[in-house]
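Left out: one protein chain. Kept in place: all the others.
For chain A:
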Amino acid sequence: MKQRASKTVVIVGGGLTAGLIARQLTAKGCEVLVLERGGDHSKGPESSLPNQRDELRWAVRQGLIQDWSRETYTLRHQHNQTALPVRWMESFLPGQGLGGAGNHWNGHLWRWAEYDPQLRSHYERRYGKQAIPADMPLQDWGVTYAEMEPYHDLFEKLFGVSGQAGNIDGKKLPGGNPFEAPRSGPYPQAPLHVLESGLVFKQACDKLGYHAFPQAAANSSGAYTNPDGQKLGQCQYCGHCERFICEANAKGSPQVLLYPMLRQRKSFEVRLNTQVLGLRYDAQGKRATAVHCLDLLTGEEYEQPAEVIVLAAFTMSNAQLLLHSKIGTPYDPVSNTGVVGKNFCYQVNTGVDLFFKDKWFNPFLASGSTQILIDDFNNDNFDHTGLGFLGGGTIQAYQFSGRPIKGRRVPDGTPRWGTAWKQANADWYAHSMSLGVEGSCYPHRGNYLSLDPTYRDVYGRPLVRMTFDFRANEQKMAQFVSGKMMEIARHCGADKVGSLQGLVVPFDSRIYQTTHIVGGTIMGETPHDSVVSPHLQHWDAHNLFVVGASVYPHNSGYNPTGPLAALALRLGDDLLRYLQAPGRL
């Protein structure tokens, strides 16, 4: 196969993490090549008015999402079942094109709990070793929050995050999240406006003694210039954020803040429409030598050698590239050996709708992150003694859009069509709001990724097979936290409270939940329990690094992007060190 000239650092995938790593490296003149399967969205109808505001095209028909005819995943709930391909995925929506899912994300930005990177030690310390079930392979990450803090801070400044700090250097601040990990400073911008739904929720929480605060957001509350001189506009509360690209450049996104700048830098190159099919691996030398590429415009296949290869292709592709290229030992749940594919986790979601005859919520006046929430029942922010489960979730009053195809609420018992259906839509569209739980999902021995024995992608490679279900721990947790949510719902003063929309079990690919799939190439302290080291360096190939949510050994009750962005920035700095003296970091 044809070989192209070798590059210093090659990054597979051109999304959020790739852009952050490239920022660190190219600032020091290091040569970086990014390989991205999709194109450039910045000039198309997806980024311009009026077509940007097309719910059918972008949100329903998934115009910015991975092309399922080319690559999809198979699913089974238990490892003794035969997996079937998900022919049209709804539950999670990986991105495609320069900027990745980081363009069409919602923008909620979290630092996880201070103890999240030491979750196993934390639980053992608080509840004893036996508190963690044998089939729940929680593990410490091998990095601490304190080590990540400067990178969190940098990322928040780069992405112009709007929020209310709750904890600066250990000092608790009113109006913020009292459970927040200590920050070195405030958010770069003031929080987003609070909507009517947030006011209703906050009042109920105040009554109940819970601590409501505004979501920190990469949706820009004002005009903003970041430390690189890159600019964000002010959020227009247009209600077309998640699944959409912000035409007002008001959402912190790689397409706005990273790639235009990187493309000006001499040592940076990006190749679009370049599908990476696998890696070339020298098992003896413990090195990844090259990337196997397919140019989607010409059909040409070639090898791209590199000194350093970084997988930044999102959870599923990261795991797939390692499994397919036979780098590292695949995880086997029966013998409980191997690591690649292990600890695949998702996220718990439940909800309830509230209806108020006389309140105007105007659901279409919204940004991607206009929500008020509490962290009181998340993770281990409350005592789990005697509860029979671990973990928890945030409870929020969210209002992200009033898009009419998917974003209407009607009371229980409303007919599905006819005049009464129309009447209910007319009556309640502007007069309803929702609460939701976004909860943790801890690893289970039986939840993992592997290669499917039957189904193949359009390039002839085996599809990634998900063996996944929400297990007893998550089901119990969902029930408990949902109970708290329903309690708040009953204190909101609604004329009608809908019934609980509980955790959907078995896991259902037909329902959107979140795109927070994590694990599969997890980080840890030893090669026995992890794929990559605390420096995200592959244990079996010292010049190969993996970044993104795939390195999380568990999913917390938060959105994923904060810590993975911090780890990506840190990796950029680590790679500069590595290049000076290649070897184990």
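The rule is simple: a contact is a pair of C-beta atoms (placed from the backbone, for glycine too) under 8 Å apart; a residue touches a chain by one contact, two chains touch by 3 or more; residues count from 1.
Criterion: contacts and distances are computed from a predicted model.
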From the list "Gluconate 2-dehydrogenase gamma chain", "Nickel import system ATP-binding protein NikD", "Mycofactocin maturase MftC" or "tRNA N6-adenosine threonylcarbamoyltransferase", give the UniProt name belonging to the chain omitted from this structure.
"Gluconate 2-dehydrogenase gamma chain"
Give the residue, chosen from A:191, A:214 or A:402, that touches the chain omitted from the document.
A:402
Please pick, from A:2, A:129 or A:416, the residue that touches the omitted chain in the full complex.
A:416
Touch as defined at the start, partner being the missing chain; which of A:269, A:303 or A:427 qualifies?
A:427
Which chain A residues would touch the chain omitted from the figure, given the whole complex?
49-51, 53-56, 60-62, 67-69, 72, 74-77, 81-90, 193, 195-196, 199, 234-240, 248, 357-360, 362, 364-366, 402, 404-405, 408, 416-419, 422-423, 425-431, 454-456, 506-510
